[in-house]
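Every protein chain of the complex appears in place save one, which is left out.
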Amino acid sequence: MSATRPRYAEEAPFKIHGGCGLAGICDESGKPMSGEQIILAMAVQRDRGNGLGGGFAGYGIYPEFPDHFAFHLMYHDEQAREETEALLAEHCIVDLAEPMPTRPVKGISDAPLLYRYFLKPLPGELERLEMSEEDLVVRLVMTINATVDGAFVASSGKNMGVFKGVGFPEEIGHFYRLEEYEGHTWTGHNRFPTNTPGWWGGAHPFALLDWTIVHNGEISSYGINSRYLEQFGYKCTLGTDTEVAAYLFDLMLRRHGLPLELACKALAAPLWTEIDRMPEGERELMRSLRAVYGPAMLNGPFAIILGFNGGMVALNDRIKLRPLVAARAGSVVIVASEEAAIRAVASEPDAVWMPKAGEPTVARVAGMPWPIHGDLHLSPAEVSCAVLGTEDVCDEAVEVSA
Amino acid sequence: MQQVIEGYRQVAPAMRAEGDTVVLDANGVYYQQLNEAIRSAVSAGARNIRIENANGQRYIGAGLRARDLRIEVHGTAGNDLASFMDGPTVEVFGNAQDGVGNTMASGKVVVHGDAGDVLGYGMRGGRVYVRGDVGYRVGIHMKAYESLVPVVVCGGKARDFFGEYMAGGVLVLLGMNTQFPGDPIAGSFLGTGMHGGVIYVRGDVEPWQCGKEVGVAEASDADMAELRPILEDYCAALGLDLDEVLAQPFTRIVPVSHRPYGKLYAYL
Partner (left out) sequence: MPATFIQPEFRVKIDYDKCHKCGRCVQQCGWGVYDFNERPIPHDEKCRACHRCVTFCPARCITIERNPLAYRDNENWSAPLRKAVWKQAETGGVLLTSMGNPQPYPRIFDHLLLDACQVTNPSIDPLREPMELRTYLGRKPDAVTVEPDGQGGFRLAEGGGVSRNIELATPIIFSPMSYGSVSLNVHKSLAMAAERCGILMNTGEGGLHEDLYPYQDHVIVQVASGRFGVGPEYLQRGAAIEIKIGQGAKPGIGGHLPGEKINKEVSSTRMIPQGTDAISPAPHHDIYSIEDLRQLIYALKEASGYKPVGVKIAAVHNVGAIASGIVRAGADYVYLDGFRGGTGAAPAVIRDHVGIPIEIAIAVVDQRLRDEGIRNQASIVAAGSIRSSADVAKAIALGADVVAIGTAALVALGCHVCQSCHTGSCSWGITTQKPELTRRIDPEWGAERVSNLVHAWSHELQEILGALGVNAIESLRGSRERLRSIGLDEQTNRILGVKPAGM
């Protein structure tokens, strides 16, 4: 076992407490913007983190490889890289493999080896394995995370990527040379963990395929949320609210087929007094959502941004215990923990407002599909494993898939 | 090696004098250096300070005590604006973030834009005037003591928990300059746990909006006589038309008891 993955275990047994800052920018017209924008938005929120985790997700950043899955890998050593590349080659054509472009930055140390790969399934591979390309990718991610010591897949979607590590976000962004990328949607995260995890994979965003999630706050209902997920086969081992939120979205959107708007309403449910005042049809719907998804409700302060190739959704807890501000500047939607982050990107937006508690703020990129991954047929354990790569989860998942 | 993008640099703000006004350029300056520059200028005798290009710097005016001090903020004022402030006047030409007037003792804050959540928390004196909308939990636990009577006037609409556990002072909500014309003037839990002070709302509120500890009635002539000077001052500060503000009747919301939870407890 290398030194990379055991650090997960340090995080795993405890509930990790922490606050954070976040931001998201999406140009609904699909027009690309430089990664510098999201760094600017995060940099003014520096005081919301403590330098122990920063990260970004960018969408539409690899136009030269729009149909390739972009794998962002973190390696502890060369051996991990060799093993991973051998695994990739078994199932995929890797059209480009290269070290992640980075630059030395003061304050950033102990970076793992960072590589990226643009790949497609081998011709005939999907037919042979009788699975969709998304299934194949998630299984690959899972296998790497589970079986290759010292390797971790940071992201695995098409035309997108996650750039994260230990440091303040502006340092991380600079380290990854984000200003050299252009994307239509960006999210960023600044972490303030109250313990001292030093593992690069533990920073936000968490990602699977093109899904990413960044999160601020502390979910006081973690205990029941995680037990609820376990009932459906998910294993919550990281002890982070982000992990729980990621699985809840997976459960409700992919497995239960709920529309995103309603999934948000289940996670940040309206109060009964509000539900009781709704017109009948809506009231019955919300009453059922709450009664059924009560254990899924994220109770306690949070703000969250879900990113995907079709745009982003920002959501706040039900009584607004965490800040979230939104703005629109032409076709650009910006959300952040503080208005200053918005004005760092767009000094005079058309409108700046505070979204209501539990009311999702949605940005949809024109012409992009809305996120329901209908052709994914995975078990929750496989999803858990692919997202986290923690050993105990993956052992089981691999066994299941074998 | 290329420069890392920084949100704020830890450098002193550029400073210049315009007449008797000290002008500080906050562009990209970290809050500590900015506030240090303000304090130095005040110590050196400055009584008019203008901050330009503010964007999210926290604690502007925090803890300052000079009564004749005036600070103008151009841009977006950061969290905890005028917190623990005792005397000065702070005027924001732009929006203010969360926590305006946190535990403020006296003085005045005028915000020409919108303001965020938890405005006036535990405020014990002075005035906060906002032209536009405010967020959640505004005027929460304001309190009055002898001659100290805090006043908050919000020109737009407010979200839930407006005046929650209010213990004293005057909270006014006008619902006029708003981005949310379709929304009710205030969210739910208006005055929940209120046990002192008074809330005036321009127009009506629905029973579901109010906490069960308050009584709601149309403002009487005597009430309006109390309110009018406040609104005059508010309109003067923000350049608004008093007649337009007074064109609609006001609703007066007061606690039904100074001890709303007196019956909740049984002594062992």
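Each chain carries a letter (A and B) given by its place in the written order, and its residues are counted from 1.
Here, a residue touches a chain if its C-beta (ideal position, glycine included) is under 8 Å from a C-beta of that chain, and two chains touch if they have at least 3 such contacts.
Keep in mind the model is a prediction, meaning the values are calculated, not measured.
Student: For the full complex, which residue in A:L113, A:L126, A:L262 or A:M368 touches the chain that was left out?
Tutor: A:L262
Student: Looking at the full complex, which residue from A:G30, A:G294 or A:P355 touches the chain that isn't shown here?
Tutor: Of these options, the touching residue for the absent chain is A:G294.
Student: Of the listed residues A:I108, A:L209 or A:I319, which contacts the missing chain in the full complex?
Tutor: Among A:I108, A:L209 or A:I319, only A:I319 touches the chain that is not shown.
Student: What does the interface between chain B and the hidden chain look like in terms of residue numbers?
Tutor: 161, 164-165, 188-189, 192-193, 211, 260-261, 264, 266
Student: List the chain A residues touching the unshown chain?
Tutor: 15, 17-19, 194, 217-224, 226-228, 230-232, 252, 255-259, 261-262, 266, 269, 271-273, 281-282, 284-285, 287-295, 297, 299-301, 318-319, 321
Following the convention adopted for this analysis, only the chains that are shown with their structure count from here on.
Student: Centroid from C-alpha atoms only, then distance chain A to chain B, rounded to Å. What do you get?
Tutor: The mean C-alpha positions of chain A and chain B differ by 37 Å.
Student: Looking at the complex, which residues from chain A come into contact with chain B?
Tutor: Interface residues on chain A, with respect to chain B: 36, 39-40, 42-47, 103-106, 170-171, 173-174, 179, 271, 273-274, 277, 319-320, 323, 325, 338-341, 343-344, 351-354, 356-357.
Student: How about chain B: which of its residues touch chain A in the complex?
Tutor: Spelled out, the residues of chain B in touch with chain A are 1-2, 4-8, 31, 55-58, 75-76, 78-79, 95, 97-98, 114, 116-117, 133, 135-137, 159-161, 179-180, 187-188, 208.
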